[in-house]
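Input: a single structure, listed below in structure tokens.
The complex is shown incomplete by one protein chain, all other protein chains being positioned as in the whole.
Moving on, here comes chain A:
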Amino acid sequence: MKCRYMDYLINCELDSLPNEKSEKINKHISTCMDCRNYLGALMISKKYIAKEPEMDKYFYMRVINAIDPDRYKKSKLTFKILSSLERLKPAFKASLGTLAVFVAVALLITGGIFDNLGNWIAKSSNNRSNTGETTNLTFLRTDGQNIVTGTGEIFHIRGVTLTNNFWGNWVNGESEKLQSQGMDPIIRPLVQDAWVLTDDDFERIKDLGCNTVLYDINYQLFAEDNPNREENLKKLKEHIRRFSSMDIYTAVMLMAPPGLDSINDAYEKYKHGSERIKSVFEDDTYYEQWVEMWKYLAEELKDFKGVAGYGLINQPRAPSESEGGIGIFRERLNNVCREIRKIDKNHIIFVPEYNSREANPGESYWNEKTNSYVIDNGEQGIIWERGLVKVDSSNVVYLFHFFEPYNFVNDGVGDFDAESLEAQVRKRYEWAKNVGRAPLLTEYGISRVNSVDKRVQWLETVHDIFDKYGISASYFQYKNAVGAFINVKTGFNALYGEYVSWDSEIGLNPFYFVNEHVATSAKENHFDEALKEYYLKGKNLKKISILDNQPILETLQNFWK
């Protein structure tokens, strides 16, 4: 027989019962199983209904990509009238005659005489920023020796560099040919490799805790004659939007300009100056291509709040005096800044120090072939000297690389001392102060050839120095490919290693290298050890690993706090 309380329980709103009634019900359910079971089931039902399942937090971006962002810009007036008519619907129902009149008026307005006005409104509103970003970020700018946000708060870049495999890949057929000619065999990409920034990477970067990514590009991606240029731009914008939505700035850094770059220089630096690939400071065509690329990107990115700025060029080399020397170096940097500023007045421009310069006749330089100092006789030998050069543009941050002492950081030879490191930073800080109080950004990192303890010690030391002088800094780098042909010790300072080429190098179940050549290279590059330790988990392969870099990450995260 049904309990007489049951109907009462079903009808009443249990959450809003006065205390005395709740007490009565509690007393009742302690003795009535049906009512107790019903109330239990109801409470569970409520919890079940209210519990939101896990979903993609970035779902809203899918929606934003699916809608027409200009819908309410094109015809604001039309929508205002339609909106008013919607609200008057109940009144229309009262009089069909009135409705007919209103419809006629609406058609006249929306389709006729106000079109010109509507178009004018649309044009005015199209000038406003519309990047599709959903972010709290504001345009960064310089203020004295600081970078500040749109609200004037001091902002230190605490970033990580995404190299994005900008140097490219070995391309069978083409690469062998280049190599046989003594040229760099690695071909710069025309499309960014899919593996360099996956959904998992975005999640991982979000969790790192950095406030900026230095997003590396190569000229060829945005060259005028690249048929994929528009697609590449779309992808870049999408990546900027994703980082923006996480409140992470993106600094777009040109790592490989047309002509001489830091990668092909590994081959070019040994050559006579007359045979060497020219740089944008020496060759007019390369220079024009370089400027054109920045004008294109500045036009397309000028309204993005999530863009921290533009890094003009990586590790440039100043030409010898016969080709214009430091003068042409400064002039062309000034010109590219001026061209960007004509289009984009918002974003910071990162101007690098020259990383080396070509020797003039009579100057001595270190000859890497003979391993000795020699006097230049017109061959434009490389002098590994660095220097910042003032440009006339506003909103400029000067950029320097900090991998010091070189032999220790890159090869694990010798040690470092904090005083000497600080002196090198202080020198640049004073220079920037004297040229008009400009801020500095550094890119820094340390190779895995050093022990974890030593790497942490070095990082903590340089972090203290960067903090002391208020210098923005980006750790080089977030992720790199690992594989049998990459030295996982000496050539690797990335936080994460992704085994991109595994399917062409190994087989699984049971594990084997596909051939002797791969096996030998893996051994030579210490990759066979890394593979066993970090990538092979039982019968499974883990494609990405932080290797032994967890303490490195924690040290960075302490700095980023």
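Remarks
Just so we're on the same page, a residue touches a chain if its C-beta (ideal position, glycine included) is under 8 Å from a C-beta of that chain, and two chains touch if they have at least 3 such contacts; residues count from 1.
Definition applied: contacts and distances are computed from a predicted model.
Think of the chain that is not pictured: of "Glycine reductase", "RNA polymerase sigma factor", "Peptide/nickel transport system permease protein" or "Homeodomain-like domain-containing protein", UniProt labels it "RNA polymerase sigma factor".
Check A:Ser22, A:Ser45 or A:Ser420 against the missing chain and you find that the one touching it is A:Ser45. Mapped onto chain A, contacts with the missing chain fall at residues 2, 6, 9-11, 30, 33-34, 36-38, 40-53, 55-56, 59-64, 66-67, 69-73, 76, 79-80, 82-83, 86-87, 125, 128, 130, 132-135.
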